[in-house]
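Only one structure is covered here, and it is reproduced in the block below.
Omission of a single protein chain aside, the complex is shown with its protein chains in their original locations.
All chains are identified by letter, namely A and B, in their written order; residue positions are counted from 1 within each chain.
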Amino acid sequence: MLPRKSDPVAETGKYTRNSPAPKLKIAGPFNKKNKNGYQNVTGYLFISPFIIGFIALTLYPIVYSFFLSFTDFDLLGTPNFIGLGNYERMFTGDEKFWISLKVTFTYALTAVPLRLVFALAVAMLLNRVVEFVGLYRTLLYLPSIIGGSIAISILWRQLFGNDGALNSLLGFFGISGHSWLGDPATALWTLVALYGWQFGSSMLIFLAGLRNIPKDYYEAASIDGAGAWSQFVRITLPLLTPVILFNLVMQTIQGFMAFTPSYVVTQGGPMDSTLLYVLYMFRRAFEFFDMGYASAMAWVMLVIIGILTAIIFKSSKHWVHYEQDEK
Amino acid sequence: MKKKWLLSGLALLLLLLTACSGGSDSSSSSSDAGSGSSEDGDDITLRIAWWGSQTRHDMTLEVIEMYEEQNPNVTIESEFTGWDGYFEKMSAQAVGNNLPDIMQMNFGEYLNQYADKNLLADLSEFVDEGVIDANGISPELLDSGVVDGKLLGIPLGMNALTVVYDEEMLTNAGTSMPEDWTWDDFEAAATAVHEELDVYGTRLFEIDNIFEYYLRTHDARFFNDDGTDLGYTDDQLLIDYFTMNKNLVDEGIAPGFDVVQQIKGIEDELIVHGNAPFDLRWSNQVVALSSAAGRPLKLAMLPGPNTEEGMFLKPASFFSVTESSEQKEEAAKFLDFFTNSIEANKILNAERGIPVDEEVREELAAAADENNKAIYDYIDLVGENSSPVDKNYPASATEIITLLTEVDEKVMYGQITPEEGAKEFREKAKEILAR
Partner (left out) sequence: MDGKWQKRLKKFSQHFIIIVLIVIMLYPLVWMIGSSFKESSKIFVEAHSIIPSSWHPENYIEGWKGFGGISFFTFFKNSFFIVIVTTIGSIISSTFIAYGLARVKFRGKKFWFAMMMMTMMLPFEMVMIPQYIMFNNFDMINTYWPLILPNFFGVPFFIFLIMQFIRTIPIELDEAAKMDGCNTFSIFFRIIVPLVTPAMMTAAIFSFYWSWSDFMGPLIYISKPELYPVSVALKLFSDPDNLTNWGAMFAMSTLSLVPVFIVFFIFQRYIVEGISTSGLK
């Protein structure tokens, strides 16, 4: 799609809908609008870094990976074109593809809401406290910076192991322990817990969003006699919706593309119960020398995430409150 | 108010802009400084890549320095990484036609893959010409680096499968190590320890290592000669193997997968904690086990019958010269130094496995400490009582071995019977091989 540039000369002197007054003062082509209020030149100027980077640096790898998905590329040799072979094999002859898809959906659909709710609750709590808030915030963010390091892998096994911390705690209450990581029925839930536990980044964004809500709104509401709950429902939640949308979209993308937790803690086991899609894809690419197939898997995942994201964006028109009309 | 914001905003922006242009400058200059190798005269720059841990990096770099001192015209650029990501990085370099002159290589499907793509140079001419002195290397071991008649890697060390055992635990349970033992003896000893000391009798076997040995003792192979099919025809072999394992688990002599899943690393194995007297694994991991355990552990060959056919010496890793290298002979000279120099190997201290050169090995064995000495002795023992390693791994070997461990998991969890497991493995392995 090519940008339709507005012609500065032809457009000069034409009326615009909003505030015509400043037009006279401004020289240069930057603020020219056409009949529909478009500012094509300005818009493209602002996003030009992205477009340049996209064309120069991002496009080639993406197109190449799309091409690879139709080949038998084995990481070392020359890729041979095999048409839809990879896709055919994926949908008809690969049991693991379906298993990993199921695991990933289960994981993302539970881990993402868990993290979001947790992050919002903690952000709300922190937003109320005045003393030591910087320290609290830092300490609560810390778990997220240990990331997918080896420390996590060792710890999670320590925490959920047969004689780990969780079973000791349960034993204290007289409940007999369970082999959380060893049981295919529960192993995935330990990873869901891990995802929820690393809620720091979402919390931070919520917190910044909460801070961005103008204080005078609350003051006005207080004067009107609105209680805490009604302030939350009438002010906080609506004004936070753009940030909620952001977190929802990003966490959905990240949740579906999650890979390190399963890679470092369970390696997909036991019995494929934690075989996340991207882990399986990574294995196919780099352990089984099956890069062509893995590329095809990546594009199938892209379509799935794309559809989910599109649905979220479509629905957002009904629940996200912007301070400007989005058309 | 507005003005203040504008000013501070602009000041910040200015600061950031100047900061980043300054930054970019130093980036380019720092990279220029590194690539200042000139091509004049006989000056030679070799790039060499390996993976490993801190000890390996330090030792290898020391040896490289030694080589550079002895050969002042040679500069060696070391490109070392951890194990994680090493082969990912190498594939990027292979695709970018940017491989180093020498690279550390893994035995099995990795070597075969790189061979298949003609990425590695044939070293046999250098061995014939005497650039690389391979006389001290046993022919069987050297042959492990040969693919399609080309010598594509010089083995850097040797490993063998072993039963690591805690003699004290066996004595405490009123039993001992039999001389020439069989799986029945093994089970009897494990059972005795389990019953007497109330611990596990053995660690659960890792099928990816042990089943290959088991097949060899039954005159079969994992893959057939040209790597196009499984190397055994009778599924009963796998059924027997599964059944033996399953019984150990069911009787509580070996732990189930739920316990194994929680082991956090070699240093956390059951034998380290004194929770089992036996552990079956590669000989190079024994030092890690015994130093974590803080007590001496002994090594024995795997149970028989037919131990000699089953046991083999495996190259721990190779150094290969890449086909894209323009200084193959210089690279070969370095490999000669690396494998044959006693001085160098004293520094390297068998960290890549027991040295392949006989003379070097004897020299180092004499100076080894108790834990290491046991491994030297063990490798000598295996060297005299073993058959050549199998090297007919197809490109899909990793996938098939992964499949085997998965089937093993299912059988051990009791989801399928050993018979069903053996059948499932064969069917799916054939599918993968047919691709």
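Worth pointing out:
FYI, contacts are C-beta pairs under 8 Å (C-beta built on N, C-alpha and C of every residue); 3 or more make two chains touch, one makes a residue touch a chain.
Quick caveat: nothing in here was measured; it's all calculated off a predicted structure.
Checked against the full complex, the candidates B:187, B:309, B:351 or B:406 give a single residue touching the omitted chain, namely B:351. The chain that is not drawn here is touched, among residues B:254, B:272 or B:344, by B:272. Touching the omitted chain from chain B are residues 1-2, 5-6, 9-10, 13, 16-17, 19-20, 23-24, 26-28, 30-31, 34-35, 47, 49, 51-58, 60-62, 77-85, 88-89, 91-93, 95-96, 98, 100, 264-268, 272-273, 282, 284-285, 287-288, 291-292, 294, 351. The chain not displayed touches chain A at residues 1-4, 18-19, 21-22, 25-26, 30-31, 36-40, 42-47, 49-54, 56-58, 60-62, 64-65, 68, 75, 122, 125-126, 128-129, 131-134, 136-143, 145-147, 149-152, 154-155, 158, 163, 165, 197, 201, 204-205, 207-209, 211-216, 239, 242-243, 245-246, 249-250, 253, 257, 259, 278, 281-282, 285-286, 291, 294-295, 298, 301-302, 305-306, 309, 322-324, 326-327.
Here, only the chains that are shown with their structure count from here on.
Per-chain Cα centroids separate chain A from chain B by 38 Å. On the chain A side of its complex with chain B, the touching residues are 74-77, 93, 153-154, 157-158, 161-162, 164, 179, 181-184, 266, 269-272, 283, 286-290. Within the complex formed with chain A, the chain B residues making contact are 87-88, 91, 94-95, 109, 113-114, 116-117, 119, 256-259, 261-265, 395-396, 398-399, 402, 406, 409-410, 413, 415, 431.
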